[in-house]
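Take a look at the structure set out below.
Moving on to subunit A:
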Amino acid sequence: MSLLRVEQLNKSFGGVHAVQDLSFEVDPGTIHSVIGPNGAGKTTLFNLVTGVYTPSSGNIFLDDQPTAGRPAHVLARLGMSRTFQNLQICMNMTALENVMVGRHLHLDRRFLPAMLRLPGIVRGDRDCRDKAAELMNFVGTGRYLDSDAASMPYGALKRLEIARALAAEPRLLLLDEPAAGLNANETAEIDVLIQKVAQTGVTVVLVEHDMKLVMNISDHILVLDYGKKLAEGTAEAVRHNPDVIAAYLGAA
Partner candidate 1 sequence: MGWMRAPRTGGLMLLALIVAAIPWFLPNNFYFEMAILVGINAIVAVGLNLLIGYAGQISLGHAGFFGLGGYCSGILVATYGWPPALALLLGAVGVAALAFIIARPILRLKGHYLAMATLGLGIIISIVVSTEDWLTGGPDGMYVPPFTLFGWELYGEAVWYWVIGGLLLLAVWLALNIIDSPVGRALRALHGSEVAAQAAGVDTTRAKVRVFVVSAVFAAVMGSLHAHYAGFVTPTSSGFFHSIELVTMVVLGGMASTFGAVVGAAILTVLPQLLSGFEDYEMVVFGLILMLTMIFMPQGLVPTLARVCKRRDQRASPIPGVDEVDP
Partner candidate 2 sequence: MRGKHVRAWLAASAVAMASSGAIAADTIKIGSFLSVTGPASFLGDPELKTLQMYIDQINAEGGVLGKQLALVHYDVGVDADNARTSTKRLLEDDQVDVIVGGSTTGTTMAAVPLVERAGVPFISLAGAVVIIEPVKKWVFKTPHTDRMAAQKIFEDMKARDITKVALISGTGGFGKSGRAQSTAVAGDYGIEIVADETYGPKDTDMTPQLTKIKNTDGVQAVLNFGFGQGPAIVTKNYKQLGMTAPLYQSHGVASKKYIELAGDAANGVRLPGSALLVADKLADDDPQKPVVIGYQTMYEKATGTDVSTFGGHAYDGLMIAVEAMKTAGSTDKEAVRAAIENTQGFVGTGGVVNMSAEDHLGLDLTAFRMLEIQDGDWVLVD
């Protein structure tokens, strides 16, 4: 059974069809990549799946539960977590606090106990702080534990977003161009990190431009062009698909 299923998804902005008639499935425990030339609709697809946009038509299922059009915070509750193409780090907080925000759903969110700082809140926060620190070490940003997010380098912020997404203990993790803007070294490190994440049993959906990275780690690849599915399959299959080659050469 698939973890995520997308059926005949459509989204248009004014007259522009950003996503057209798209269907695919993501199996649990895999790394599933979405690639395509610029403007192919990858980020739009991400935003549709994660509830930032509402589809014009079509269905999205998480565990056979329809999720299309449901707000992002509800999807998060269902076990979906994501990072962003343009960094969405809260620069008004420390690095650690950013990760702690990721654990929001696992904490006591009631207002009154928080306002009175009941012992449960203090305990929960202490555990949360430890878990967040652990995660920061896991993604390799341990040395920024007490830093303000605003003072961190770009590469570290990219990982920090992954740590924050992982803090929610998601079943499905969507990464929107995690390697964008990184140098070869950093990209290689991200490569390792994503595989490490996948090994923990989290299903990963990845949008990425860096072909080397994608081909290296993906179990399954979906190729988009002009909002439509162009090809789908294993890295090997996609690499030799004539349509894909044409689209990429044409785009280049």
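If you want to know what made the cut, all candidates are chains of the complex that A comes from, given by their letters.
The criterion applied here is as follows: a contact is a pair of C-beta atoms (placed from the backbone, for glycine too) under 8 Å apart; a residue touches a chain by one contact, two chains touch by 3 or more; residues count from 1.
Only a predicted model underlies this, so the values are computations on that prediction, with no experimental measurement involved.
Set subunit A beside the options 1 or 2, and in this complex the one it touches turns out to be 1.
Remark: subunit A residues 50-52, 71-73, 76-77, 81-82, 84, 88-93, 97-98, 100-102, 104-105, 107-111, 114-117, 121, 124-126, 128-129, 146, 164-165, 167-168 touch candidate 1 in the complex.
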